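Here you go, one structure.
Note that one protein chain of the assembly has been removed; the remaining protein chains are unaltered in position.
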Amino acid sequence: MIPYLTSLDAAHLRVAGIEDPWVFGIRDRVRFGELDALNHVNNVVYARWYETLRVIYMEDCGVYDTAGPDPKFVVKTIGLDYKAEVQRGADYINVARTVEMRNTSFTMHYATFVDGRITTTGHAVVVLLNQDNSKRPLPDAMRTLFTTQDGALQA
Amino acid sequence: MIPYLTSLDAAHLRVAGIEDPWVFGIRDRVRFGELDALNHVNNVVYARWYETLRVIYMEDCGVYDTAGPDPKFVVKTIGLDYKAEVQRGADYINVARTVEMRNTSFTMHYATFVDGRITTTGHAVVVLLNQDNSKRPLPDAMRTLFTTQDGALQA
Amino acid sequence: MIPYLTSLDAAHLRVAGIEDPWVFGIRDRVRFGELDALNHVNNVVYARWYETLRVIYMEDCGVYDTAGPDPKFVVKTIGLDYKAEVQRGADYINVARTVEMRNTSFTMHYATFVDGRITTTGHAVVVLLNQDNSKRPLPDAMRTLFTTQDGALQA
Partner (left out) sequence: MIPYLTSLDAAHLRVAGIEDPWVFGIRDRVRFGELDALNHVNNVVYARWYETLRVIYMEDCGVYDTAGPDPKFVVKTIGLDYKAEVQRGADYINVARTVEMRNTSFTMHYATFVDGRITTTGHAVVVLLNQDNSKRPLPDAMRTLFTTQDGALQA
């Protein structure tokens, strides 16, 4: 049984039919308040889901821990592609991974799986800043984490 | 013509068919994202509307200005009564007034008008605190403001 | 271990330190998007939580099943009392029960527990309608369910 709201690792995801390269996810369930007048999950809600997912990924995978003193993470870009609608009460797994690193930023990919099939994908570019909003190069420990866990590439 | 998103006074409200004792309101319009799967404004959205309204009321009527140094306003209770549903695209006016003052708190009433008729009412009890969360008695200037503007009563 | 997002029964709740008369709940975790500028769970979010909880309660306890053909449930009143703030990432259990029945409506109570202590309580009055919005008396099967499960009283 795959638990809800607990970080899922590769083993959990494989049981759920979600293949490599995904190794991090969260299982959740559509709530009434996430539906819109078309009676499906509203487009905007996916942006909220991936924000929630990103924060949990960064906490649970230790990204915050590798960021150095008083880091500030700012989202520079997000994108969402809608492939199929998701219905009331649906059980879904949202997955996240970091795919690319640049000097002071990294790119994450997201996807939503319902019954083992992708309904939506997304991406975000996240920039690492100091508290004065100057850019901070990604620390080596963070690069190692992204490479080791997710196979992220240096751009 | 009654403006949107601009504090409305008694004269504006009377033109809109909203009677005494209401003397403060904001005109707005239902957005697509405020509808739920039943294709009407979701119940929870009214709590958001009255939060927005309360903040504008406190700013535009000078409540913050009378609160003394570094005040902290905390909502203790809210209540909402739904009398009629509100539809997509509807034009509405939300009104607010302070009706009662106690030692360190005050009670506000809210209502939503569509085409001159009330569809929803609400209330909130707001407590005034110091930054250390100890209670602060309502300053005299605030009492005078609530009494003069809204006819609020001392409980 | 108390699971997330799965209906919790009395046994689960007792393990979590939540006493009688609560016999239904859902465990969840605060998300980043539920915080407001004061860095705690926003007041309005509790109204959303209790909506989510009410829908799951009605589905999982069989309320919809006892309602007769094409029922329509409409919320008439909600109320919320805030006792303590809830922080980012907090683990919480929301509980629900039906306390009172009238001819065509029933009253539910809600509460949020963090670390075994109540931070917020709420209530809602829900009316049962036919599709033409005429009132429908609560069916006997629904009364039995509310009485047996929650000890609800006839008003």
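Observations
Should a chain be cited, it is by its letter among A, B and C, assigned in written order, with residues numbered from 1 in that chain.
Definition applied: a residue touches a chain if its C-beta (ideal position, glycine included) is under 8 Å from a C-beta of that chain, and two chains touch if they have at least 3 such contacts.
Since the model is a prediction, treat every value here as computed from it, not as a measurement.
From the options C:P3, C:G33, C:G62 or C:P139, the residue with contact to the chain not on display is C:G33.
Touch with the chain omitted from the figure is made, among B:T6, B:N39, B:Q87 or B:N103, by B:T6. The residue from A:D65, A:D81 or A:D115 that touches the chain not shown here is A:D81.
Residue-level contact of subunit C with the missing chain is found at 32-33, 35-37, 39, 42, 44, 88.
Interface with the hidden chain, as seen from subunit B, comprises residues 3-6, 28-29, 31-33, 48, 51-52, 55, 59, 89.
Although one chain is not displayed, its contacts with subunit A can still be listed: residues 43-44, 47-48, 51, 74-82.
The rule is short, and it goes like this: only the chains that are shown with their structure count from here on.
Note: Cα superposition of subunit B onto subunit C, rotation of 180 degrees, nearest 5. One simple way to say how far apart two chains are is to compare their mean CA positions; for subunit A and subunit C this gives 30 Å. Centroid to centroid, with C-alpha atoms defining each point, subunit B and subunit C lie 27 Å apart.
With centres taken as mean Cα positions, subunit B sits 38 Å from subunit A. Shown for subunit A are the residues in touch with two or more other chains, namely 32-33.
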